[in-house]
Structures are given as structure tokens and as C-alpha cells.
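Note that one protein chain of the assembly has been removed; the remaining protein chains are unaltered in position.
We just call them A, B and C in the order they show up, numbering each chain from 1.
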């Protein structure tokens, strides 16, 4: 294992400290328990939005704390859901009296720990509503699994819910728009290489030199199938095919296309993926009116990418375009 | 070699097409010859700024085309300087009558090809001034080498020169501020793993499982020394030590601290590096007033990072803070 | 072997569990790398080291229930992931079942183990055969019930429960998972032992060892 770290036990705390220092105009960090919060939190009368989950997916979630998006992020240990304590602390720190939305990716650990935290915060008089994100179409049959996973679509949920909260929507409305985004976004990913969790010290899985994993999760959980390496266009056709099968588009409908890097993939490759995905959507009559390309929901240094398609309408487009000022996403301000 | 590409020969053209589609609000691409240009170019009366170099360093340079930064970027084949033709074409496309600045990283190929292009553009009546960036302190003795290399400091030169051009400075003034930034920025990098150039298909160099290369260039050119893996803090001390030895600071002087990822390094590691670098600068009495952390000047999927320190003054700080709207850097708009 | 277990047993159990989990940290990480995300050993080790540190806060006259309760809250606040809330709930329910009794006889231990198992099911909704920690806990509870029916004492009961949990953990190997991360693997989970079932077996074996030692 070769990493730019000191003690594996200190990875999260040191990274969070560095992050907060580098972006002190936007956030501050608490280190006991660990969470990252908007520098100006709590904002009276505004619905607070908290997300979180295991570390190793940066910039998710701390990179999305700031004006127009999250009020706080709770990073757990690498690939491990945070415990309820920091979630409760973050929830309290952002409560401006209008209640708090928890955006939770659908992993057993995240769901259970956020559940406990919501109960505890509720017991202290804070109204908490949770929205579970499960955009990953790779998981086919939710009856025989832990259900679809929350992956890169989470970023879109956070951005759009954040814009709704920023313009003054109430808790029910913010939760509703978050749920709407979740219901209209689908994602599927591919891994070319595994990643190494610092405390494990070994790759999370193995792939032969000519193998790729289609439908990978963001912790290196395997996906639908392991196949031989193919040209990028063929891989994109598989990923996008699965997405469009799950969520058909009528000709003329509008979409946001997100090509997300898993952390270790060069940008040229992400744009090659984007190119083919946009081409295929155009062939199907889908109008790509908004785009996002980059590393947003990563798996440490994993090589690979995911494609997310969000079915837009006028309201979602307006909220997407609204100003945002975070470490990782910034426009209009 | 596992990459999300189609034919290695088409990597640059496909990536540039995808890039231009994804960011059509900011740029457009020409494909014969290949260059990326601001959507609103040329801007009458504004000094045009063109940069370029081999591909594989994204977002450098195309990711920095847009308001307040570059007017055009000329991507060559992967790790290979572009030829004069596209540089000339880009220069013409951005000439708004106030002349054009070429920002060139100090590699023999880039220097020679931009030199030829400047001559050809000059012959067509466009006033061109070139500024060579050579911020890499790893190269010790320029007398016995091709000289210091242009690395991540290039981003700072492009941002600040871009701001000067955007506010209306003339060509001499824009070139002067670019040269000033180059003279006040120092960079040094480390590689943990090599990268694979698509047409080569094999790693650019080899490092044992416990080895790292200190002072690496951005094409995998070796640096000062190959050492055993050390904790991140110790590596930062080496890199920053070399920088501060080369460019001493008086107590109280201000700096911009850039921690740049080589492409394949997880964000947590970049922030761990940032944390120690900021700590060390504080110990030396340097005031870090501006920061930038992320993948800006990469070497494909290489794992590693570089640290750049720019000695700020009021003028440079103002220009740094000025609005910028590019695919990879965006604030104030 | 004794007929009841007391607070000293509970303390020994926890000390021994922390040791055993530290020893098996890498093994559990590897099991979890194979069909999960490679953190289970790290999570459990971190949690039980934290529990060890907090044992000092207990008053001298703490009951077994008090010990179990502090284990519960510490695991909840330090383990994270799926295992943290699940084990936390298990220990919490066991603590509630144990109440304020200074000693637990075999029927009381059976009740506590059953409560723990039911707590895990309540939170995680797994059934027997889903390839989760339940596949260790349910056989353990059944063996404990058989031991009570056969008139065994607490120590024998724990020994039987640990043995059944160990067999249950091994028996997860041929299964396809239907809960937790391993469920995404489909057929590919076959041939791998569930890390949570394995850590459960280690925990129950530590309980049995502690009962033997403190007898």
C-alpha cells in the first residue's frame, strides 16, 4: 500500500482538518465528534441539510457543504458509516428552527446510524426527516438484496435539495424535492481497478489485467458482472442501456448527464465516456440540457466511472442552476 | 493497460469533443486542427491568452479556458507538445486586436513549437509575446539540464494573467504579471506510482512497492531521488523544504498554497498533505492567505502530488480573487 | 463450571472479547474484503478498544446488566457501519433483559441471548440463512435453549451457544447473501464466510471462556 498518509487511524481527522483550513471561507470543522459545517451555521429559519457516510468518497459529502447545498457533512471512518453521535451533533449545529433533512445513502450501516441519530435528535426537539438515496440500477432485485445503493446521484439530490432549502422551502417541501430527485435519477458504474482502504492495506477486490466490473458500488462492492475489457463506447452502451431500461425517456424529454470519476481515472477518459453517453442519449431523442463531469463520488483511487441520468423538469432545472458555493461545486456566486 | 478509451489514436479528439459538449456554455472546440477556445472569442480589445502542451495533464489547459483565465488551449497528443499549426490557429481565433500572450511550460518540445507558432502568427500580423513557466525546483542545476520544468505553478500564472487581461491590461502588462507570477512561484512533486500513456501501453517508469520518486515531473520524468516510502508529513517536509530553500520567506509574508494531485490520488490524501504544508508554513511565519487543493495539473492516473507556493502581494491577491468561470476553476460569477 | 455468571464474568468477557477481536482483526478485515468492504475487523477492534477504556467508569458494584449497557452505548458510538448499530442494539436488549440482577442463571442468560438476537432482527430484518450474523446468533440461541431444557448451568450453556455460533458461522460459507453488502455479490458470495457471523462466534466463544475462567 502506497499512500500519502501518516497513521491510517488518523486519515479522516487529518484530512478533515486540512479540508477545513483550505476552505475556511466556506466551512469549519469540529473534530470531537468529527463533522464539517457551514461557516455561517446555523441559519435561522432555513431548513438544515445534513448528509454523511463513510469517508473515501470525497468530495462527497464535505466538499458539498456551503451556500446552496449542504449545511453539514458527517464523515465516518473510511468506507464505514459514521456513528449516531456526530450525526446528532451536526444536526444540532445546523438546526435553525426549521427542521433538518438527513440525506442518507442506502447502505445498512448508514441507514441504521442515521435512524438512531434522527431518533436522538428528535428526542431533543429537533424535527428531522430522512430521505434515502438509492439510485444505483446495478442492483436488480431489491427483494433479495439490501436494496439499491446510493451512489453518484446523491450529489444531484444534495444540490437540488440544497437550492430548495436556500430559497426558503419548508422541511416537507425540501424533503419532497429530494425524494423527487431520487426517484428521477439512475446511476450505473464500472470499475477498472480496485482501491486500497488504508486500514486494510490490501486491494478491496481483485480484477485480472483484462477484466472490468460492471455495476460496481462505491466501496468496491461487486456489481452485475465481470467482463473482459471493452472499448469505452461499448462500456458506456452497457451502463446507459441499463439506466434507460430502468427509466425510459420519451423523445424530447430533458436530462442532466453526470459522468462521475471513481477517483483514479484521468479526465480525458471521463470526457470520452461523456461524449459517447451524450451521443447515445441524443440518438434516443433525449435532450441533455445540463452536464456535470468530474470526480464527485469516488472510491479512493479506484479507476472507473459512473454515469447518472436525471430526468429534468423546469423546476429541477431552476434549482440546479441556483447559485452554489462549496469546495467542490461552485457557480452563480 | 486498462483505460476507458476507444482507439488510443482518438483519445485526444474524443476527449476534446466530450469536453466541449459538456461545457458548451463556456467553450467550443475546433477539431482540425484541435484546439479549445472561449465560446465568446475573440473579444475585441482584450489581450488573448493561449496556452497548451501535451494532453494527459487535464484539467490543464482546456479546463482553464473561460472568463478571467485562458482564451484558448491547444492540447497536443498525450504527453507530446502540439505542433505549430493548431497554436497558430488558436492564436488567430483569440486575437481581439490587442495581441496574444503565449504561456508555455518549459519543455524543449513546447518551447520550440510555440516559438515557431509565434513566428508564424507574427508573420500574419498578430503581436505575440511568450512567457515560459519554469516553477519546478526539483531540477537543481539548469546549466546541465534542459532547465527547470513548468509544472503546477502554470495554473497560477494562467489565472492571474487571465485576470489582468480581463480587466483590460495591455499585452506588455499581462506578460509582465505572468512573468512576475512565474518568478514568485515554486513547485515540487512526488510520485507514488507511474502512469500509462495510451499509445505506449506500459507504465512510464517503475517504482518498487515501497519506493517513491521525489521531484517528479508531470510526464513521469524522474526527479531528484528515489527513496523509501515515508509518512505523508515527512514527504511534505522534503517538498516544502526544497521550495523554501529556493525561495525564502520573511516572517509575515503572504502565500498562496496549492496542493495539486497528480490524477490518481484520493482527495483525503491531498488534504493530509495540505494540512502539514500549512502547518509548516505557519511555523516558518508564512501567512497562507489563499489556498487551492485538487487535481489541476495531472499526469494521467499517476498517484502523487505536488506542492506549490506563490509569494503573494496585494496586486497578485486581487488578481487571484477576480472572477473566473472555467470548467475547472470558478468563482465570483 | 458454574451454574451462574456474575459481573466479574461480564467484565472478563469484555476484556477477553477485546483481546480476541484485536487478534482476529486482520482475519475479519479479510473476510469483509472478500464479500464486503473490508472494514469489519477494524470496526470491531476500534469498538471494543473503546469499550475497554470505558470499563473503568463502572462502579465497583456494577451488575452484569450495567456492563452490557456500557458495551452497548460504546459500540453504538464508536463502531459505525452496519455492525455498530446491530451489536449495539443486541447488547442494549441483553442489558435490559438482564436488568439489575447481580447474577444470571442459565434461564436468565438464555433470555438475554434471545433478546440480543431479537434486537438484531428488529433493526436489520435478516432471517436465518441470509448470510449475516443472525446465522451465528440463532443457532446459538437454539443451543442455549436446549442447554436450559437439559438443565445445564450458565457456563455449559455459553459453551454450547459458542459452539453452535461457530458452526453457524462456518455454515454461512455456502450461502448466497440476502442482506448487507454481500447481497450485491449474488452467487459470488458462495464459498466465503460472513464476517459478522464470524465476529459473533468469536464474541460468544469469549463469553464461554470467561465463564470457564471465572468459575
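Keep this in mind: contacts are C-beta pairs under 8 Å (C-beta built on N, C-alpha and C of every residue); 3 or more make two chains touch, one makes a residue touch a chain.
None of these values were measured; they are calculated from a predicted model.
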| item | value |
| --- | --- |
| Chains on display which the left-out chain touches in the complete complex | B |
| Of B:223, B:261 or B:304, the residue in touch with the unshown chain | B:223 |
| Residue of B:38, B:61, B:149 or B:330 touching the missing chain in the full complex | B:149 |
| Residue of B:64, B:79, B:274 or B:320 in touch with the missing chain, whole complex considered | B:79 |
| Omitted-chain contact residue, chosen from B:139, B:229 or B:259 | B:139 |
| Absent chain, residues of subunit B that touch it | 54, 76-85, 107-109, 112-113, 115-116, 138-139, 144-146, 149, 197, 199-200, 202, 204-205, 217, 219-223 |
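The definition used in the following text is that only the chains that are shown with their structure count from here on.
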| item | value |
| --- | --- |
| Remotest chain, subunit A as reference, centres from CA atoms | C |
| Subunit B and subunit C, separation of their C-alpha mean positions in angstrom | 55 |
| Interchain centroid distance [CA atoms averaged], subunit A/subunit B, Å | 29 |
